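Heads up: the structure comes next, in structure tokens.
Only a single protein chain was left out; the remaining protein chains are all shown in position.
The chains carry the letters A and B, assigned in the order they are written, with residues numbered from 1 in each.
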Amino acid sequence: MTSALFIDRLEVIFDRFRALKGVSLEVQSGESFGLVGESGSGKSTLLRAIAGLAPVASGSITVNGKTLGPRRDKAFYREVQMVFQDPYGSLHPRQTVDRLLQEPLAIHGFADGEKRIVRALDEVGLGTGFRFRYAHQLSGGQRQRVAIARALILEPSILLLDEPTSALDASVQAEVLNLLEEVRRRRKLTFLMVSHDLAIITHMCERLMVMQNGEAVEKLTADDLVRRHVTKDYTRNLLRASEGFVRTA
Amino acid sequence: MSALLDVENLRVTFPTRTGLIEAVRGVSFSLGRERLGIVGESGSGKSQTGRAIMGLTPPQAEVTARTLAFDGIDLLAASPRDRRALRGKRIAMILQDPKYSLDPVMSIGRQIVETLRTHERVSRAEARDRAFAMLEAVQIRDPSRVFDLHPHEVSGGMGQRAMIAMMLIAGPEMMIADEPTSALDVTVQLDVLGILDRLVSERGMGLIFISHDLRLVSSFCDRVIVMYAGKVVEQLKASELGRAQHPYTRGLLNCMPKIGADRHPLPVLDRKPEWAA
């Protein structure tokens, strides 16, 4: 197997704050990998650093065998795309769905835009009835579907998912998770998914890394987690917390 | 069990450009000295129910009810002044994000002292002592330090504890908590819930716990009300959640991923129009 993503001792520093302290990671092609942690753990920063949205101080990122420089080229964006957490903030308020989906095609000079837009909307289960709506005419779940369609329209091989369902209702979350699994299976995508919810990560990913304060706590498989084969107290705490409230008295 | 709060046929209506929108459509329940959970998704009217009880509904909206009584006091007939006096003194509310509920330019300790002194005639020294004791009660390890901090200087979990301290200082008999831990990290969430749980049972308060998280609510509360589209679809004991009758409750329970349950794809909720009817 080849590695889709190889990250070596990555450091991210924002104004002297070390958000990521030398994290290494390897994700195989076609694998779904999860990053779990609480706020400030650096899990989202790691995702943004890969996408080129966070300042990398040292370390390297290799995507499909190609080590990235400080600037991302157009070819990179055809390999790696991202879905953001907040579906209310990730769609341009003055653009229709049609315009949103056209933009990546125009940037990369695709000729068959019309066909691709129709196909992308079908793929995320929206259909063409939604094509000319503005973001404010869509529900949270529909917006996230549009965001997924936009990420998929360039046919990337790696999808970065930053808490894609944490802003959604539980029932809508299930629909979006199912959609993500379906597109991964159909397109043989590699996922790198961030969540604070262990249940979502074990549901979606084969392997995961627990993070805390910008460092990796431990790496384990989803099966390990299900069987409670964890080595670190912090992971154990997260597991216990995910089971809900337990009255001690 | 005498009811602390009686709600019968509560309705909250908002006028909009396109007509009236009913956020709450005939909700009825009663609360004793217990922990009652109200669960629902966005737009279910759960928060508006809590706000209507608190008297915090936006002025343009209309609140009606056959009964809305707290300890025998008709809340809808009460004057704004009486209502304000009840708020804080006998009924308290905790909101999702302490950053929006705490005054950013006043130290946490002073806010707690002020809250106490608006509701009770106590000396400055006594108020201070009681504020310290309250901060200790919400398990803040170093109360004298936190007392002088401003809300932006503390973490989310600490802020929410301070908020609980402030809300409980006047010794309310009923508390409404609207998503009190949703903005917190999971591990902190449980600490805060533990504190809330202990204080509520020690003081024999009635608690309304509003949340979108059915599993959390059912592990924390005694009784659960499930709301959908402004109506109560089901009321049941938290321990009997597994035997929920309504397809919406069951769907909501089912569609969440669980550790160890290998279900691909996840069952999704098939919303029936008759649920909202």
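Note that contacts are C-beta pairs under 8 Å (C-beta built on N, C-alpha and C of every residue); 3 or more make two chains touch, one makes a residue touch a chain.
Operating definition for what follows: contacts and distances are computed from a predicted model.
One chain of the complex is hidden; its UniProt record names it "D-ala-D-ala transporter subunit membrane component of ABC superfamily", one of "Glutamyl-tRNA(Gln) amidotransferase subunit A", "Peptidoglycan D,D-transpeptidase MrdA", "D-ala-D-ala transporter subunit membrane component of ABC superfamily" or "Stage V sporulation protein R".
Contacts of the undisplayed chain with visible chains (whole complex): A.
When you scan A:147, A:183 or A:216 for touch with the missing chain, the hit is A:147. Although one chain is not drawn, the whole complex shows that of A:41, A:81 or A:165 it is A:81 that touches it. In the complete assembly, the contact with the undisplayed chain comes from A:96, out of A:3, A:28 or A:96. The chain not shown here touches chain A at positions 51-53, 72-74, 76-78, 81-82, 84-86, 89-94, 96, 98, 103-104, 107-108, 129-130, 132-134, 136-137, 147, 150, 154.
What we mean here is this: only the chains that are shown with their structure count from here on.
Note for the complex: chain A touches chain B at residues 38-39, 140, 169-175, 177-178, 181-182, 196-200, 202-204, 225-226, 237-249.
Across the complex, chain B meets chain A through its residues 41-42, 156, 185-190, 193-194, 197-198, 201, 212-216, 218-220, 251-252, 255-260, 263-269, 271.
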